[in-house]
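Missing here: one protein chain of the complex. Every other protein chain is in place.
Naming follows writing order (A, B and C), and every chain is counted from residue 1.
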Amino acid sequence: MRTLTLIDAIKEAYQEELRRDDDVFMVGQDIRGGIFPHTKGLVEEFGSDRILDTPIAESGMYGVALGAAQEGMRPIVDFMFGGFSYVTFSECSVTTGQYHFLHGSQRALPITMTAGVGTGQRLANDHAMSIHGTFAHHPGIKVAMPSTPYDAKGMFKAAIRDNNPVMIPWHMGIMMLKGEVPEEDYVVPLGVADIKREGTDVTVLANSLQLQNALKVADKLHGEGISCEVIDPRSFVPFDLETVLRSLEKTNRLVVVDEDWESGSFANTVSAKVMEQGFDLLDAPVTRVTLPDMPVPGGYMEDYIAPNVNKIEAAIRSVLARIAA
Amino acid sequence: MRTLTLIDAIKEAYQEELRRDDDVFMVGQDIRGGIFPHTKGLVEEFGSDRILDTPIAESGMYGVALGAAQEGMRPIVDFMFGGFSYVTFSECSVTTGQYHFLHGSQRALPITMTAGVGTGQRLANDHAMSIHGTFAHHPGIKVAMPSTPYDAKGMFKAAIRDNNPVMIPWHMGIMMLKGEVPEEDYVVPLGVADIKREGTDVTVLANSLQLQNALKVADKLHGEGISCEVIDPRSFVPFDLETVLRSLEKTNRLVVVDEDWESGSFANTVSAKVMEQGFDLLDAPVTRVTLPDMPVPGGYMEDYIAPNVNKIEAAIRSVLARIAA
Amino acid sequence: MNTALKTTTLSHEQKVKLFTNLVRGNHYDKMMYRRMMQGKLIGFYHPAEGGVAPGVGACSFLNQDDNLNPHHRGHGIIHMISKGVDVRTFLAEHTGKDTGCCKGRSAWHFSYPEHKVYQQSGFIGHNFAPTVGWGWAAKRRGKGQVVMNCSGDGSYGEGRAHESLLMAQNWKLPVIFFCENNSMAIFASAEEMHPLPDISSLAQGFGMPAMVVDGQDVFAVAEAALVAIDRARRGEGPTFVECKTQRFKEHDIGTPDLRGWEERSDEEHQQMRNREPVTLATEKVLADDVLTQLQIEDIHEAALREIEEVEAFADNSEIANPTEEELMAAVFAD
Partner (left out) sequence: MNTALKTTTLSHEQKVKLFTNLVRGNHYDKMMYRRMMQGKLIGFYHPAEGGVAPGVGACSFLNQDDNLNPHHRGHGIIHMISKGVDVRTFLAEHTGKDTGCCKGRSAWHFSYPEHKVYQQSGFIGHNFAPTVGWGWAAKRRGKGQVVMNCSGDGSYGEGRAHESLLMAQNWKLPVIFFCENNSMAIFASAEEMHPLPDISSLAQGFGMPAMVVDGQDVFAVAEAALVAIDRARRGEGPTFVECKTQRFKEHDIGTPDLRGWEERSDEEHQQMRNREPVTLATEKVLADDVLTQLQIEDIHEAALREIEEVEAFADNSEIANPTEEELMAAVFAD
């Protein structure tokens, strides 16, 4: 099958959805020229009415999406870097998340939000931080992130077709990752985790760049006879806890890798839910690999505070070292 | 000893610190007139240079504090309602939290931020949501919340004297709670949990309004011979995990009550940390009482989705029902 | 008034409509105040008394498919009834009932998508951002819809206002920035919080035409609004309309009535009341022979009857009482 990079797979999702539905449009800054490749060239096919650049004014920019969504359109907002969404956080999180529910579920807001996130570019905190955990904390918005080109195309299409606001960032560290992507139209539903590798000794939950890292570790440990089941949550809200619990019935051990700060992370949410709903399944404590609670440094330091294969391997070994109850 | 309401205890902390240190000043909206009683009348003693009202412009308003702190002053920012901090979230969270660390720990930012938070007024999501969990997720800012008038005075004084940014909201549901407050100068250090009631059967971690609720439940269960240890974390960042673990050595059971949304909550952080560091102490899964993941409704619905004595009692009974390992 | 802008003359019917809506709006506001004092409303109420004319003038001649962002003062009721919204479900909402327009979930938020009245939140200035989206959608549709964006003097402190003015003028969107300047924002006087006498000076920064009108005179307001609406419908872009109005009462029920940190004086109140909008309009319709004293009394009576029915609807509805599961199921749409 044809291969595409993750970022081109996202672009293909935009293209197909923009063609399919005239109500779909994109708004952002410098998306016509294409700061990142996922929007490059779109303006030539769809025109600058549907690939809309705004002044550097995130509230107003997001307002185009919010207002147009209330008017029945299906905007895709590109925040460029994830941190920029915080510039209009009260709108893109609080008022967006509350709108449908608090106003009597009369009108849904089909807004797709995206941005590049993650470590690896050494750009420091405001250009490197993750946002999925924060958005997942605020109700009313679905939150997802693709880990492979295949998922990227299918999940972005799902997000665009979803009648709810969806925040779906993509990780800059796997922007150029290649993988098979069908040319046909398909959708990867939000809220369904994916077992990226089956195994029996330990379950590793990881996403995007860290999913790729987890798969590398699983490969390595396989050589030692350790069998890792690697699960990609794919979406954080809604979160498919069932798939994780089912896996734990087999493995009884869980490592959660989450490229986000430890406090208040999605990793903690998983740990707490598994604690409550899978306590008796656990032979070892759910162990987390996250960013330490410090602003993400730029420079070389980024490299050694971010989750990586060594830290994932160490966490796996530590849960395996626990003697079963 | 003299009793004060929680809100008046906060006011006394302001007064004493404003008198003690000329670099301390307050900035907010309508704080001279006093939307909430904690700032009422301060302008008469300290003048409108130190009790500063700004236009309705949260970035600029917060900017007064941020810039003045860089200049060595010690601002207290009042956001009125907690949700309003999100209007300038990129400044009051991201850039504030990263400043000291990312810029070589050359200059600390001694900013105290506060706001009324919490359910009970039926004002709906944007006027009712908690913010401590979100701030705790973003590193570089201390986060605390008082549960009693005594703590309120001492913790606000600690916050104002702290060289770091501190977000210290207060809960509107206990604004008028009365308690003993010394007239002398004292400080309740941030980062130290407080055992508000000793017990042996189960540990309940709760804060502010929910701490008060937990104490009521503990009273009631005492009548049945169930002994609850009720711990107030007092601060979320830094979090005093040791006190909780020590308590678990006795009780082996933990209920965390947190008036915040379940996903990404401080409750989950506690659960995950206890999982990792206290796994062998637990005879039952850490059980959480939180807001469900929905925008906080206004109207009557607020009452039955918020944590309350019934839900706390049910959680305690459920962990006690577990047979010890 | 900006001399570059055309003017308009109101017809007899238009004047009657304005007067009627003014009387209705004023009675509605008093009803809300009374109910809040009676403990029959949930949350808070921001009384509109003294400032009821701008909303009536802005909204009485909007079409159903025009977008409206009502001002929070009076909780949007004056604006909504002027636009033709039946607000009984809003009163029910504010009373916590299951017949509420938000199913009793938000108490003081309104929601009438079929009238293009959405409301976002209780964050001041958060009316501005979506306004750009409505204007942009209206422009793309090209059906001559307009966006009436009403908010107070204080709201223009928010940087969000600037971003919205900027984009509206950049793209020549059909948005009316309708500023109801009552010279107060809670306790803060506009004089202290804005460096120039008119908030509409901001429009100059973007080259946007602006008008300043007597906001106590519902007819003057409507004339200005109609000029702005007309420009927007014809695709000539946004207009800033500033109404100088008043707030007779405290900011919201329960807050003291301060300016800065001192009580507003009796003199100030007396002076304000000299320009009570219903009184002024009554004098005018009588003087200009638009209505007779009898007709005026009928209008008042009809308004009171209407309000009685609206109250009865709210009072006779049930308190909303869904289960947590039902609520959880309502967070996301299918």
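One rule holds for everything that comes next: a residue touches a chain if its C-beta (ideal position, glycine included) is under 8 Å from a C-beta of that chain, and two chains touch if they have at least 3 such contacts.
Predicted model only: the values in this text are computed from it and were never measured.
S.K.: Touching the left-out chain: which of B:S59, B:S227 or B:Q277?
M.R.: Among B:S59, B:S227 or B:Q277, only B:S59 touches the chain that is not shown.
S.K.: Of the residues C:H94, C:K139, C:R160 or C:R231, I need the one that contacts the missing chain.
M.R.: C:R160
S.K.: With the missing chain put back, one of B:Q98, B:T114, B:S130 or B:S235 would touch it. Which one?
M.R.: B:Q98
S.K.: Looking beyond the chains shown, say which of B:A108, B:I195, B:L241 or B:L320 touches the absent one.
M.R.: Residue touching the chain left out of view: B:A108.
S.K.: Tell me which stretches of chain C touch the chain missing from the display.
M.R.: Listed in rising order, the touching residues are 157-163, 166, 169-170, 192-196, 201-208.
S.K.: Could you please point out the chain B residues that touch the chain left off the display?
M.R.: 49, 52, 54-55, 57, 59-71, 73, 75, 88, 90-91, 94-95, 98-108, 139-140, 142, 163-164
S.K.: Kindly note down the residues of chain A that lie in touch with the hidden chain.
M.R.: Residues of chain A in touch with the missing chain: 29-30, 32-35, 43-44, 48, 53-60, 83-84, 87, 121-127, 292-295, 297-301, 304-305.
We take it that only the chains that are shown with their structure count from here on.
S.K.: Of all the other chains, whose mean CA position lies farthest from chain A?
M.R.: With centres defined by C-alpha atoms, farthest from chain A sits C.
S.K.: Measuring centre to centre with CA averages, how many angstrom lie between chain A and chain B?
M.R.: 30
S.K.: Go ahead and note the Å separation of the Cα centroids belonging to chain A and chain C.
M.R.: 41
S.K.: Suppose each chain is reduced to the average of its Cα coordinates; what separation in Å results between chain B and chain C?
M.R.: From the centre of chain B to the centre of chain C is 37 Å.
S.K.: For chain C, what residues touch not just one other chain but two or more?
M.R.: Counting only residues that touch two or more other chains, chain C contributes 100, 105-106, 109, 121, 123, 159, 327, 330-331.
S.K.: Residues of chain B that touch two or more other chains: which are they?
M.R.: Residues 83-84, 87, 124-126, 293-295, 297-298 of chain B touch two or more partner chains.
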